[in-house]
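Quick one: structure below, then a few questions.
Note that this is a trimmed complex: some chains were dropped, and none of the rest were shifted.
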């Protein structure tokens, strides 16, 4: 039988749509199991500053559809010191919390692991980030929404690109992985996709970008050309690449950096469902004794995965669609 | 080496968002393999009436984001007779088509199988329906969009339900399965879900519906109550249930039948990507000799599944979330 009576929960790192749905699921599930929940504000800072409040089912009513996070998020440099980690653990002990749930990316999970040596309770991670760069789960909470937000923007850009017969470079988020760029690129029918998995470009190294443009120009009826690129793939980003490209081919290329729009918005159904499932599963697994594990979903089944392996970067983007796009999208 | 030189494609049955993305992928992939594509209009009727046209990459430009189907869809009663099936096969032979791709649900696949005895070429199905009631694939093309369309509507109903502190019954599509109702119900935070998998209700059999409402009314702060129900779960549908419920509990309940809105709209990313992947995969598998198979996706891998098994109804909705919802959503 479980001895879990009180747990803490926080959201950390870049916020992602669905974080609120996950908080809600944790609170509702815990309430059904007669477990109390304490929410910390501003990520791990709330642990260090002691900023917290009790979360009842009433507090999470009608937040499933809200973007952002009612607990606020933040980076927390203080946690990188032993002092910070000890203070955080101290707060958990003082509040008599049997466990802490951390909703965030692999950086946030490292934060949880930093606390572990000083904390007697259990630590569980929940993958909340738009970037999908967390091992141990097929998708992270927020990823599906970020794709649809990007798509919505690119569909609009297609309208104007098509009206004006222009070349557009759309830069999407994704830190060191191309998940969002590939998915949004395929889904918007991008003529070209640039992502880390295909290799970073050096300044002035434009051949691989220009060749498919020139190929497409030969084809009758091609009225617009959209390049979807992940951030950090060209020095200076899409703005610099657009300028260099314009000069090299003599056609005006325009850059559009989507930026933080991708983090916000009401989560799509897939994110709300994933967040709900993982939140419930995490509470159940806590009661079974899980510790230093992340609750993820692989092949539609919830499961546990060691926190320390979540950042290894072993999850790859699907090569099938990437290959397909390179073969056919320019026809 | 493949001997596929010319193939036909059609969309059949209830239309679904992503059908155009699938047609596009078939045409682009075929073009890259130097295979010609003929599109038939109005489902199998186009085969019987000989209504068709060549589809080039140019024709499928910028349709990936469009709802509906550029080939139109329809039911085709004529195909249920041997004469109809022979005529359809005759058209395929006359146009020298080595294969036919049918985008639709299991009813449409039965249409394809009806042609098989009279047709020398290959037949492949692609699962295009919002209902997700096709075995052999985790999701059908259109399902993800239908969930998000329903969600978007229910989130709006939540606003007004909450402002007025009312009980609303929202009736969603889904024929004989509760996929849409369950997914949308979980994702909107519905207080109650009624779907075939939990049993159909008889006229006046309201106890199981009323009990959780009364339980919720006891709880402070519950300002609205939304019941998401699949169609065909109560005689007369949600309108009748709302009337009977209003009378039984003395609180005004309102019904909202979402209806055909759920079939339309620009497909979400997940549907565009699934449609693109399966369209490409189907063409490749045709070249490998596939026949009387459906191209589906299971655990993120494209694969083949016998057409004749697609309608067995063995795919079940996830019991985990259904159980969870019944335990906690009313807290």
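Read from first to last, the chains carry the letters A and B; within each, the first residue is number 1.
In this text, contacts are C-beta pairs under 8 Å (C-beta built on N, C-alpha and C of every residue); 3 or more make two chains touch, one makes a residue touch a chain.
What you see is a predicted model; the values in this text were computed from it and never measured.
Every protein chain here is a copy of the same sequence, 2 of them drawn, and the whole complex in this file adds up to 4 copies.
Note that in this section only the chains that are shown with their structure count from here on.
Look at where the CA atoms of subunit A average out and do the same for subunit B: the two points lie 28 Å apart.
Remark: subunit B residues 24, 28-29, 31-32, 57-58, 61-62, 64-65, 138, 144, 147-148, 151, 155, 158, 162, 183-184, 186-189, 219-223, 266, 268-270, 272-273, 276-277, 280, 299-300, 302, 318, 320-321, 324, 327-329, 331 touch subunit A in the complex.
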